[in-house]
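Left out: one protein chain. Kept in place: all the others.
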Amino acid sequence: MDPFYGPGRNQLFVPGPVNIPEPVLQAMNRNNEDYRAPPVPALTKKLLADVPKIFKSTTGTPFLFPTTGTGAWESALTNTLSPRDRIISFEMGQFSLLWIDQMKRLNFDVDVVHCEWGTGVDLEILRTKLEADKEHKVKAICCVHNETATGVTNNLAAIRTVIDDCMHPALFLVDGVSSVCAIDFRMDEWGVDVALTGSQKALSLPTGLGIVCASPKALEATKTAKSLRVFFDWNDYLKFYKLGTYWPYTPSIQLLYGLRTALDLIFLEGLDNVIARHTRLGRATRLAVEAWGLKNCTQREEWYSDTVTAVVIPPYIDSTEIVKRAWKRYNLSLGLGLNKVAGKVFRIGHLGNLNELQLLGCLSGVEMVLKDIGYPVKLGSGVAAAAAYLQMTTPLIASRV
Amino acid sequence: MDPFYGPGRNQLFVPGPVNIPEPVLQAMNRNNEDYRAPPVPALTKKLLADVPKIFKSTTGTPFLFPTTGTGAWESALTNTLSPRDRIISFEMGQFSLLWIDQMKRLNFDVDVVHCEWGTGVDLEILRTKLEADKEHKVKAICCVHNETATGVTNNLAAIRTVIDDCMHPALFLVDGVSSVCAIDFRMDEWGVDVALTGSQKALSLPTGLGIVCASPKALEATKTAKSLRVFFDWNDYLKFYKLGTYWPYTPSIQLLYGLRTALDLIFLEGLDNVIARHTRLGRATRLAVEAWGLKNCTQREEWYSDTVTAVVIPPYIDSTEIVKRAWKRYNLSLGLGLNKVAGKVFRIGHLGNLNELQLLGCLSGVEMVLKDIGYPVKLGSGVAAAAAYLQMTTPLIASRV
Amino acid sequence: MDPFYGPGRNQLFVPGPVNIPEPVLQAMNRNNEDYRAPPVPALTKKLLADVPKIFKSTTGTPFLFPTTGTGAWESALTNTLSPRDRIISFEMGQFSLLWIDQMKRLNFDVDVVHCEWGTGVDLEILRTKLEADKEHKVKAICCVHNETATGVTNNLAAIRTVIDDCMHPALFLVDGVSSVCAIDFRMDEWGVDVALTGSQKALSLPTGLGIVCASPKALEATKTAKSLRVFFDWNDYLKFYKLGTYWPYTPSIQLLYGLRTALDLIFLEGLDNVIARHTRLGRATRLAVEAWGLKNCTQREEWYSDTVTAVVIPPYIDSTEIVKRAWKRYNLSLGLGLNKVAGKVFRIGHLGNLNELQLLGCLSGVEMVLKDIGYPVKLGSGVAAAAAYLQMTTPLIASRV
Partner (left out) sequence: MDPFYGPGRNQLFVPGPVNIPEPVLQAMNRNNEDYRAPPVPALTKKLLADVPKIFKSTTGTPFLFPTTGTGAWESALTNTLSPRDRIISFEMGQFSLLWIDQMKRLNFDVDVVHCEWGTGVDLEILRTKLEADKEHKVKAICCVHNETATGVTNNLAAIRTVIDDCMHPALFLVDGVSSVCAIDFRMDEWGVDVALTGSQKALSLPTGLGIVCASPKALEATKTAKSLRVFFDWNDYLKFYKLGTYWPYTPSIQLLYGLRTALDLIFLEGLDNVIARHTRLGRATRLAVEAWGLKNCTQREEWYSDTVTAVVIPPYIDSTEIVKRAWKRYNLSLGLGLNKVAGKVFRIGHLGNLNELQLLGCLSGVEMVLKDIGYPVKLGSGVAAAAAYLQMTTPLIASRV
């Protein structure tokens, strides 16, 4: 028996790991099998053909690492760069900060652009830096698409425009951990060289797959990249792709079948419909926050995230108490504020296999917690604002019309 | 792939079958096994010791039939009565009506008391009938504790008082399908002779177990009961109980393990806490209905049900459309109006392994559907009313304090 | 933790319930849902179209009762016959005996033909009885296709020939519990009027579905059948079939999805291939028994069963000890001898979703148990005999060629 048992279903609204849909649980409920027999290569082949679609790429090469997002980061960097290569990166929250920390520890020369938490990439600073880099010492621009700590979504198309304007050859490496399959991500169109995500985010799987997609230019870069790498080496995968066995070491059979089903569900709904659903849920959440009289940690609308909303609470409240109480009283899991915004924000994750009523249940829970904790919220106000919008915009479920 | 797939979790708010908690799904996710080997008898023995607790009985003998509630009804009747025995029963909704229909088809002489749908047992009529029955021709009084079609909960203690006042020896047979494990049920205290429920209701299991509990007086009655019965015969079970093998035919292994876990969860939470949770959710639902300006099908507060609320909608709306639209647009499953109240009411089931935020998600969905369908509801009003009550009354989750 | 835990997989070789294949477990690993919403009727409709195929019937009407084989028996009898109707039935083992017991208790006038356990239907006795019944007082001939207690398979085609020869109008009711989906069953060709099986046998599901298929003649008989029935009444089902809602009471959602997958697997393999696999496994088992120097309880080859083999052991051994020891030492589940053959035979069930190596593992276990218990078996002898046959006859797995 679970020592923390509470009746009813946990409302899981952290920005990852997220709810796993029943068909994925079913697909993963299976024994191990021999990964060298024909079924696993056949399954993998089809997965590799389909995974680039979630990045909207037709030219990218995908890698399914048995790892987490942190490992996917490492794979992106070490396969394309050499020690002491210069990287421009933007610190705007806990996850961009951690990636930068990783870059430094991997011995890259990181030019960190510190952004205020709650803001996104400053395109003008990027432009200035690239223009100044006449010798093209900058080898890569690394950007978190959606900063999960603050709910900031960066404009990758605009970044690409700046790079192109400067005719800069740097690689463009993007963390899409909390955006891919939820926020529009156009790898080819935006000239992203390495895109990556993790299985436990909008794909709605358990943790355990670090999914990387590399552009032809990124693959070319591996030839000169001198960073040491073995576990995370793309070349080992490429060698096994050619052999048709696909795996340099043992994959998780269960996650592969789970990924198959997760992709099937996304394609069944339609990737753009999935994205539209996230847009809808994101906006509904922001309307609720506004109705509560609270501020979004994200400072400008252009950066609003459709997968996570970081809600700023008044200084007399500790947001950690909100998260604790939500879990202790309402079986509601919200995201903590991290690092610079610890205690100051709490986060609502609204990504993955999720629908309108689940979100409204969460929002009603947040209202009750706010009241519990002493914030003068009008119960029902946020739900009403969100519902007013959702009632106008939610489409009929396509399969049920 | 599910041909009716919709993203996110289905909000299951029909008054049964209800949501199955994850630990129960886990326990049932198993291969078959030999039911004559020691584990199944050992498991059964413990289940039989525990099942009477959900009826608050220390003297009852339980039977776990591989059947549904309809089969449990049949078992209750045929084991205690003989053809042409007189029964007093109360028709007050679709399920009491169906039970009465069964009684007639089983060749009993049923004295049906027709109650207006939305009302409960008229104690004075019962008293009059029993007083008039000087010869004790009435062999059983059959009552549905909670009429699922209308959301009417009858006062079993009061019925017992009437029977006792009349010093009438009739058996007292009670359908507790949508009450047991959710609404207080005191079999011994109220002198219930046969109580029964189904696994898919407040026990939160799949359908497949018809759970019957018989008082010593009911067991005594089997000796003279001449109704034909084989599959539903208690005596076969009793014979196998004595042998220690417990099963006259093959049980569902999965349901037995599931029942074990379901009971463990109920005992972990505490049966009275489970009942209190249902009281809370029931009241919250009624507050929402009131806030929407709608009427409860149940005509008097004394009969309000804490497991299902039948909501009367204005005559210009067809409640069937509400149920259809809830499912097609919001992945919300509500109960239809049945028979006499078809088209006139829709039902919200709020029973089983369920918590406050799940209910609020449902209520917010109902609001949106009402608006969709042309009822002038103020979005957020019901949720606000329910939340105001829940925020004051919901206890901390005991295991997390 | 399982109080009877043993390492590795239980070798389940009782003649039911049998091993559930992984895809069926996956399909059943799901939450409840509203059975009145469109998915369950759509699923049911397709199931009802497919279920007659396992009986090789194009004219039969199927019923999926939430019950066991015992309930299916009761349904077959009460829907087609009236109290005191005469039935001819054959007692040749525990299950035919139990069915006959049920017939008597249901108040039918049963003309029981006692066959020696280990033999099958005596066609000449049947012929004599039918010829003598000039007035057609015999309303039904009830036969167990495969007597699970002794491993006797009756020749239904030959019985039909006798009935036809006598131009007798009696209904032909057949228990196919341990034969359907494993031993060839040709309902239409053999003029079977009611055929029935249980989900936990060759369909390889959990217990919980009593599957009945009724010929047009059987359906016609319901119109005059006066036996009381409610839960098991076909007419209620037929009424709901017409309405397109299909269920007079709540079905097990999980079993319906499980049945869908079970049928899909059988059709994928091909029903006749499934039957051929059982023929192969049955013969292999008998070769092993012969190699051990033991006798088959079934007295003549014509009655050999391809789903269960009852092995007669020397009188100085108690077969119950074999079953106990198999389970206690080798995690092997064998069938006990029942009633007249208790202590004298043990049974090997070889039905359902099972393959050659699983059977050989079982046979090697039986050898070890025999040795344990003092029978002078040559270890490896039975496995060798079975393997010699299987190695010559097992086809390549079609999907892997």
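Residue numbering begins at 1 within each chain, and the chains themselves are lettered A, B and C in the order written.
Here is the rule we use: a residue touches a chain if its C-beta (ideal position, glycine included) is under 8 Å from a C-beta of that chain, and two chains touch if they have at least 3 such contacts.
Since we're looking at a predicted model, the values are computed, not measured.
Here one chain is not drawn; of A:G8, A:P23, A:P52 or A:G71, the residue touching it is A:G71. When the full complex is taken into account, the listed residue touching the unshown chain is C:E356, out of C:D175, C:D233 or C:E356.
On the side of chain C, touch with the chain left out of the figure occurs at residues 1-9, 11, 19, 21, 23, 29, 264-265, 268-269, 274, 277, 327-332, 353-358, 360-362, 364-365, 367-368, 371-372, 378-381, 383-385, 387-388, 390-391, 394-397, 399-401.
Contact between chain A and the absent chain runs through residues 2-4, 10, 12, 14, 16-20, 25, 28-39, 42, 66-71, 74, 83, 102, 105-107, 198, 200, 206-208, 228-233, 248-255, 327, 333, 335-336. Residues of chain B in contact with the chain left out of this view: 22, 25-27, 29-31, 38, 400.
Criterion: only the chains that are shown with their structure count from here on.
Inter-chain spacing, taken between the CA centroids of chain A and chain C, is 53 Å. A straight line joining the Cα centres of chain A and chain B is 44 Å long.
Shown for chain A are the residues that touch two or more other chains, namely 29, 400.
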